[in-house]
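Apart from one protein chain that is not included, each protein chain of the complex appears where it belongs.
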Amino acid sequence: MAKTKKIIGSIISHIFLAILVVIWLIPILWLVVTAFSGYPGINKAHFFPTSWSLDNFKKIFLHPDSVVQYMTWFKNTLVIAIFTCIISTIFVLMVSYAFSCMRFKGRKKIMTFSLILNMFPGVLSMIAVYFVMKSIGLTNSHLGMIIVYSAGSGLGYLIVKGFMDTIPASLREAAKVEGASEFTIFLKVVIPLCKPIIVYQIISSFLIPWGDFVLAKLMLNSGISSDWTVAIGLYNMLNRSLVNNYFSVFCAGGLLVSIPISILFIIMQKYYVEGVTGGSVKG
Amino acid sequence: MKKRFLALAMATTLVAGCLTGCGKDDNDSKDSKDSTAATETQKSDSDSDTTQASSGTNSDAVSNLIAATDGTVSLTVWASEEDQVFTQGLIDEFAKQYPDVTFDIKLGACSEADAKDTVLTDIEAAADVFTFADDQMNELVNAGALQEVASTYTYDVKAETLAGAVEAASMNGKLYAYPMTADNGYFLYYDSSVFSESDVESLDKMLEVADAAGKQVAMEVSGAWYNYSFFKGAGYDVTLNDDGVTNSCTWNADGATDVAQAIIDIGKSSAFLNAGDADIVTGITEGKIAAAVSGTWNADTIKAAWGDGYAATKLPTYTVAGKQVQMASFSGYKLVGVNSHSKNVGWAMILAEFLTNEENQIARFNARSLGPANAKAAASSDVQSNPAIAALAKQADYAVPQRVGGNYWEPANTLGLTLISGNPDGTDLQTLLDNAVEGITAPVQ
Partner (left out) sequence: MREKKSNPLKYFADFGKAVVKGDAGVKCSLLFMGAGYTFKGQWLKGIFVTLIEIAFIIMCIFYAAPNLAKFGTLGTVQREAVFDPLTMQQTVNDYDNSFLILLNSIIALFLIVCFILFYIYNIKAVYELQQQKKFGKHIDSNKETVKSIIGKKFHITLLTLPAIGVVLMNVIPIFVLIAIAFTNYDQNHMPPNSLLDWVGFSNFKKLFTEGMGNYFGYAFRKILGWTLTWAVLATLTTFIGGILLAMLINKKTTKLPKMWRSLFIVAIAVPQFVTLLLVRNFFGDQGIVNTICSNIGLTDWLKHIGLVSAHLNYIPFLTDPHWAKFMIVIINIWVGIPYQMLIATGVLMNIPTDQLESARIDGASKWKIFWKITMPYVLFIQGPALITDFVKNINNFNVIYLLTQDVYITPDQALANANAKEVDLLVTWLFRLTNEYYNYKMASVIGIIVFIICAVFTIISFSKLIAGDREEEYQ
C-alpha cells in the first residue's frame, strides 16, 4: 500500500514539475517559434506563426543590413565580456583575499563601506559615470565599456569572501611557516581551493555585458551601429519605426545569445550551486 | 551672471575685414579667414550679418569656406536605421561635389523619434548633422543644441519649403533646422472595401458602419499625441510659452467638458478600439481593424494587409454637443539639424542643405516613399498619388506644428485614458480637465 502511495505521490510530483516547466518555458517557446516566423512584426494573436521561415537567421548570418549587424555585435560583446570577466574575477579575488585572509587596520570599516557602496544602483549614477569616462576619453570605446563593467566589481566581494572564509587558516599558517609570502599563499594555496566560486564569479561577470542596454546605450552613443553590443542592437530593433519589421529578428537574435549562455550555465551548474552556496553555507 | 554679457563684446573691425575679404579672390579671403581664426574669442556683430546674408543664398561664402579649409573635414551624420543606405549614398555624392576638400564623414544610426534623448544627454558628443522629428524642436533649441540657420548657401530653405514645414522648423521666428520630410503626422487609414468615401467623413458614421461589419476603428486616445485632435479640433488649445518649456492650455475652458463627454461617448462604442501602434498594426493584419489613425511609418504593412482596399484620408469629424467638429492633428516633419557644438559648423550646414535639397528630397521619396517637405517636390504628381502622403496633405489644413513642453505628455496621456475608459471613477468632468490642465501647465519642478 505504502509503496503504491509513494509511486502515486511521485507521479503527481513529476506531473506538477512538468506543468511548472511548461509554464517556465512557454515564453521561451514563443521566442523560438517567433524566431522562425515568416511574419516580421509582432504576432499578437497567434502563439504559433502562420508561416515559417529561416529568413531571420539568414538576415543575421548572411545579409547583415544597417539594422542587423548581429555578428559584429556578437563579436564586440564577446570581447567586452571576456575582458570584463577576467578583470572582475581578478579584482574580486584580490579584494576577497585581502578581506578574508589578511588582518589590517580599518578592515571592517572598509568592508561595511564597500557593501553600502555596492548597494548603490548603477542607474542613479550613470550620467556621472558617463562624464567621468568622457573626461578620460573612453566613451564610444570598448575599452571604456570594459572599464565601466569591471572597475567597480571589487565591491561584489561578499560571496567570494564568504567562500574564502571557509578555507582553514591552518593551511595558510603552514605555508607561512615554510616562508611563503602572502602573494604565494594567495596564488598557490587559496586560489586553487576556490575553484567553484571562481566559476561562479566568471559566469556572473561574463553575463553582465549581454544583458545591459541602459549603460551601454549611454556609453556607446556615437550612433555607429557596428560599435554596439548585442543588447543595444537588439533593443534598438524595438524602436517604433523598426519593431513591425524586425520583431522576429529580435527574437532570433535573443535566441542566439541564449544558446551559448544556456550551455555555459548547464555545464557549470554544479560549480555554480557549490560556489554560490559554499560561501553562505559555511560562512 | 553679469559677466556673460561682457563676453558679447564685439569687434566691428572684424566684420569690415570679412566683408572686404569676401569680395576678393580665394587667396585673399583665406588670409582674412586666418585672421578670424586668430582672434577666436572676438565677436563679430551677428545681427547685422544675419540680416544681410539671410536674404537669398550666398555662394561666395562656400568658396570662402573651401579656401579656408585645409586638412580633413570630419563630420558625423545621424540618420534613422531605415535611412542608412540611402543617406550613405547622399554622403558619398556630397563628397564628390567638393573634390578639393577631403571629407571624413561617418554615418551613425539614431532614430528620429528619440534623437533628442541622445543629443541632449551630451550635446558635445552628438553628431554634427542629425535628423529628428519636429516635436523635439523646442527642447533641442532650448538646450542650445541646434545651430540657427542664419543664412543659406546652396538653396533658399524658407522660400523653397512648404510653409508648414518652415514653421515647424522655426522657433520664435528663427529657423533652426532644414525640413527633410513632411510625412510624420497622422491621418486616417481605412479599408475602402468596408467604408465608402462618404463614410469616412464622420467618426459616428464610421463607427456605425464598422459595427455593422463586425470590424473596429482604432486610435490611440490614451496617447497625448493623438488625443490632442479632439480638443484642438473643438478649439481648445495647448501651446508652448515663451520660455520654451512650460505650456498654456485651455482644455478646461467653458464647454470643454463637451469634448470630454464626446470622447467618453466614442469610447462606449464597441466598434471603437483604443490601441497603441503595435496593436493597431496587429489588428489590421488580423483583419479586425478596418480603419485606424496612424502615420506613414505603417503604410507598407497596412497596404500589404488591405491590398486593393488600402485607402487613406484626413481625420474624420466627430460630434461635440450635437455638432460635427473636424479633428485637428499635430503635423509632423522630419528635420535635419546642425549641432551648434559642431567643430565644422560651416560644412555641417552645407551638408544639411545638401541632404534636404529638392533633388534629394525627390530621390528620398523615390527610394523610401518619404513625403518631401520641399514645396516643388511635394507638388509633383508622383508624390500626390501616394495615398498616405495625399491624406497628410489633406489633413494639413487642420494640422498644427507640435509645440508643447515636456509636461504635456503624461497628464494628457492620463486624461485620454480616463476619458476613453468611460471615466470609471465618475469624477466630475470639469475637475478632471482642471487637474489635467494643472499638470500640463505646471512649471518645471
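Letters are used for the chains, namely A and B, taken in the order the chains are written, and counting of residues starts over at 1 for each.
Just so we're on the same page, a residue touches a chain if its C-beta (ideal position, glycine included) is under 8 Å from a C-beta of that chain, and two chains touch if they have at least 3 such contacts.
As the structure is a computational prediction, the values presented were derived from the model and not from experiment.
Q: Give me the visible chains that the unshown chain touches, in label order.
A: A, B
Q: Would you indicate which residue among B:Leu207, B:Val259 or B:Leu415 is in contact with the undisplayed chain?
A: B:Leu415
Q: For subunit B, which residues touch the unseen chain?
A: Considering the whole complex, subunit B reaches the absent chain at 1, 3-4, 7-8, 18-19, 21-22, 29, 32-33, 36-37, 39-44, 46, 49-50, 52-54, 58, 60-62, 64-65, 68, 117, 120, 123-124, 139, 142-145, 147-148, 150-151, 153, 222, 243, 245, 267-268, 270, 275-276, 278-279, 282-283, 340-341, 345-347, 349-350, 406-407, 410-411, 413-418, 421-422, 424, 432, 435-436, 438-439, 442-445.
Q: Which parts of subunit A are in contact with the chain that was left out?
A: Interface with the chain not displayed, on the subunit A side: 6, 9-10, 13-14, 16-17, 20-21, 23-25, 27-28, 30-31, 42, 44-47, 91, 94-95, 97-98, 100, 102-108, 110-112, 114-117, 119-121, 123-129, 131-132, 135, 147-148, 150-155, 158, 165-169, 181-184, 186, 210-211, 213-214, 231, 234-235, 238, 250-251, 254-255, 257-258, 261-262, 264-266, 269, 272-274, 276-278, 280-283.
By our rule, only the chains that are shown with their structure count from here on.
Q: Which integer distance in Å separates the CA centroid of subunit A from that of subunit B?
A: 40
Q: Can you list the residues on subunit A that touch subunit B in the complex?
A: Those residues of subunit A that touch subunit B are 39, 41-45, 65-67, 127, 130-131, 134, 139-140, 218, 221-225, 236, 239-245.
Q: Would you tell me which residues of subunit B are touching subunit A in their complex?
A: Subunit B residues touching subunit A: 76, 78, 80-82, 84-85, 106-114, 118, 121-122, 125-127, 277-279, 281-282, 285-286, 297-298, 301.
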